[in-house]
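To keep things clear, I will list the structure first and then write my remarks on it.
Here the complex is missing a single protein chain, while all its other protein chains stay put.
Presenting chain A:
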Amino acid sequence: MEKDEYEIISFSAYAYDKHFIEFFNENKNLKEVGKIHSIYSRTINFLDNKDNMYTIGSKNIDNSPFTLRIDNRNISFEDLDLEEGNRLFKIDNSLIIEDKVRIDLESNCILWNPNVEKRRDLNRNLIMENIGYFNDFILKKGSNGGCRYFYLENFLKVKAYTPGLIEKELSRRIEVFLDALEDGNIDEVKINSLIGFGIGLTPSGDDFLTGFLSVLNIISTDYSNKIKRKLINLIDIDKIATTDVSKQMLSITLRGESREYILSFINGFLDEDKKQFLLFLERLLNIGSSSGTDLAVGVVTAFILLTNNFNMEE
């Protein structure tokens, strides 16, 4: 981080994804390219002129669709004197936020372009084994306040603590959602009862669904494809009522994309390296305050559903 003679704080871009390249290309000849939507400690979000949301984050967040990471781990965007509504400009090879922050798009930036390989052959025993590791882990770690209570209560039959009102209700709603999926009578109401439900900027129900759908984006079996089709048809992203940031997260997932830590955790589930699996799990759990736990519970619940319905593949 450097301050130049005009007191603009300068950063170098470290990594971004294909959506950011599209954004740069589309805005080649435009000077004002967007406005700040929200500011948090490690990220800021901005809306482009078509109201698409993009994220600029510090280096210590993971890669994600529509996200640019700057080459600085310690930055707190909240301390940069930025305000909602501040304008973004693209001038030459830099993104500039008012006269406060400049991000130089260096030519040696990393392009994050994950190869999301569809996985068709599932090793049920391996998945079961990894679910076992996850169970041991979630008993000891993970954040309360969201889906952890549901998982402990329903799958592990453990009452580890007294849940809050929202945790209890969330648990009931997830149960209804899963029962409906199993019984084949899932509908818009049962999915929408999860969306926007829970504490946090990305409500826990949204995180759960994001984790759950991310598995269906990668696993491609008859059963997974069937339930994925149903769910995608039932979620109308333009109508859902949740926070803007969470809407963006769900919208990305419905497009078939996911952030880096979710992808690596799902892939870790399908590979035999236990050490890697636990590392990926730990990284996922560290997202946000309770979001990581909620995402992980969504992922594992999807795997449990798939393994319970393994015979349907035969």
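As a convention for this text, contacts are C-beta pairs under 8 Å (C-beta built on N, C-alpha and C of every residue); 3 or more make two chains touch, one makes a residue touch a chain; residues count from 1.
One rule holds for everything that comes next: contacts and distances are computed from a predicted model.
> Given the options "ABC transporter permease", "Acyl-CoA synthetase FdrA", "NADH:ubiquinone oxidoreductase subunit E" or "Manganese catalase family protein", which would UniProt use as the protein name of the unshown chain?
Choosing among "ABC transporter permease", "Acyl-CoA synthetase FdrA", "NADH:ubiquinone oxidoreductase subunit E" or "Manganese catalase family protein", the correct UniProt name is "Acyl-CoA synthetase FdrA".
> Going by the contact rule already stated, which one of A:46, A:77 or A:197 would touch the omitted chain in the full complex?
A:197
> In the whole complex, not just what's shown, which of A:40, A:89, A:133 or A:310 touches the removed chain?
Checking each option in A:40, A:89, A:133 or A:310, the one touching the absent chain turns out to be A:40.
> So which of A:65, A:145, A:211 or A:268 would be touching the chain we can't see?
Only one of A:65, A:145, A:211 or A:268 touches the chain omitted from view, namely A:145.
> Since one chain has been left out of the picture, which residues of chain A touch it in the full complex?
38, 40, 73-74, 76, 79, 84, 139-146, 158, 160-162, 164-166, 169, 192-201, 203, 205, 241-244, 285, 288-291, 293
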